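My structure is below; once you've seen it, I'll send some questions.
Let's look at subunit A:
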Amino acid sequence: MAKHEYSYYPGCSSQSGASSSNLMRSVNSMCEELDVKLNEIPDWNCCSASIGYGSGSVLPRVSLSARNIALSEEANPGQDIVATCAACWLSTKEASERLHEDEGMFKDVNTALAEANLKLNNNTPVRHMAEVLIEDIGFDALAEGVKKPLEGVKIAGYVGCQTNRPFGIAGESFENPKYLDKLVSSLGGDAIESYEKKVQCCGGALAFSEPEKSQEMIHGIIEAAYDNGADMIVTPCPLCQANVEIYQDEINARYNSKFEMPVVYYSQLISVAYGRNSKDAALDGQLIKAKKLEEIAG
Partner candidate 1 sequence: MANYDKKLGAYICSGCGIGDRLDVSQLETTAKRDGKAANCKTHDFLCSKAGVEMIQKDIDDGEVNHVIIGGCSRRSKIEAFRFPEAAVTRANLREGCIWIRPDNDEAQETTQEMADDLIRMACAESKYMNIPTASGEQELNKTLLVVGGGITGMTTALESAKAGYNVVLVEKAAELGGWMAQLHKRTPNKMPYAAPQDTGIDATIAAVNDHANITVHLNTTVSKTEGAPGRFKVELAVESGSASTVDVGAIVQASGFNMFDPANVPAMNHDKSADIVTNMELEALANAAGDGPIKRPSDGKQVSSVIFIQNVGQNSEEEGHLPYHSGIGDMVSIKQAMYFKHLNGDCDTTILFDNLRTPGAAGEDFYRAGQDAMVTFRKGIASEVVAGGDLEVKFKDMILDEEFTESADLVVLDVGMVPNSGPDPYAADNLPKDEDGNPIEEENAVSVESILNLDYRQGTDLPHLRHGFTDSHFICFPYETRRTGIYSAGPVRRPMDIHQTMEDAAGAAMKAIQALENAGKGRAAHPRSGDLSYPLFRKEGCTQCKRCTVECPFGAINEDEKGFPVFNESRCRRCGTCMGACPVRVISFDNYSVDTVGQQIKNVDIPDEFDEKPRILVLACENDAYPALDMAGQNGIEYSSFARIIPVRCLGSVNTIWLTDALNSGYDGIVLMGCSKGDEYQCHFVKGSEMAHYRMGKIADTLQTLSLEEERVATYEVAITDIQRAPKLINDMAETIEQIGMSPFKF
Partner candidate 2 sequence: MSLNTAMVEKYRNNFLQEVAGNVEEGDWVKMCMQCGVCAGSCPLGNAWEHTPQKLFMMIRANKRDEVLTSDSMWMCTSCYNCIVRCPRELPITHIMHGLATYAKKLGLAPQSNPTQWFSETFWNNMMKKGRVNELKLGLSLYFKDGFVSGIKESIAHQKLGMNMMKAKRMAPMEIMGGHGVKDLSGLQKMIKKAQDIEAERLEANSK
């Protein structure tokens, strides 16, 4: 039996062929290394993220998450739900919390769930993979397993919004969370602790609809990393990863800049540090290659 076992909610963007399929791959490698078993929630659905609000109002949106929790409770009883995507985690956790606080809504949601022959008990903790790493495994244990320390790699920890607010990681500040820095240090890399844009919003919600607004924000996030001497950015959120990475060409054109800043997931860092190859670490999924990681991974 694996040391740690969770009910896993991968989310739409992690699916094969989707924008953060590389996240999924590196998470799988990471979990193998850490002896973590992820049991995917069968037939999970989209959480509708935050942007769902425009058409889906409260009850439908909460019902979507409630369905996932109910499915998890049915298929993976007693296991904490773990999400790797910030938006998935937030939507699900928020739904769970609101249903704890609001009995009326809890009743309504179960009425809706009954249409799909499901019932929600709502007694399952909803957690982000970062919490698993920090709380269940711990930085010390993580450091122990490092085979190829990320020596000399300067990494800016970009936490973003939804992994950080409103819930965040226990004991961390909303304004200056340090867990990514600690993670980087545990893996033998150089954390850029003075990176002051670590919780600045990337404007993901507007990336499609009003790109000029979101790209202005992304520009600032990358610039600050450059100014602080970062070789790359690490993030725990697929939306942040995608936004900050993939629009750099457009941003360079817009701002006359020459950014070429790799943006990777924590799971990729761990995979590499634990000795996995580039493919297992999904480094091939980078639009902007994380060369320093590739060198280490060999």
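One rule holds in what follows: contacts are C-beta pairs under 8 Å (C-beta built on N, C-alpha and C of every residue); 3 or more make two chains touch, one makes a residue touch a chain; residues count from 1.
Keep in mind how these were chosen: all candidates are chains of the complex that A comes from, given by their letters.
These numbers come from a predicted model, not from an experiment.
Touching subunit A in this complex, out of the candidates 1 or 2, is candidate 2. Put simply, subunit A touches candidate 2 in their complex at residues 12-13, 15-22, 43-46, 48-60, 62-64, 67, 108-109, 111-118, 161-162, 164-166, 174, 199-201, 203-206, 208-210, 213-214, 217, 242, 246-247, 249-250, 284-287.
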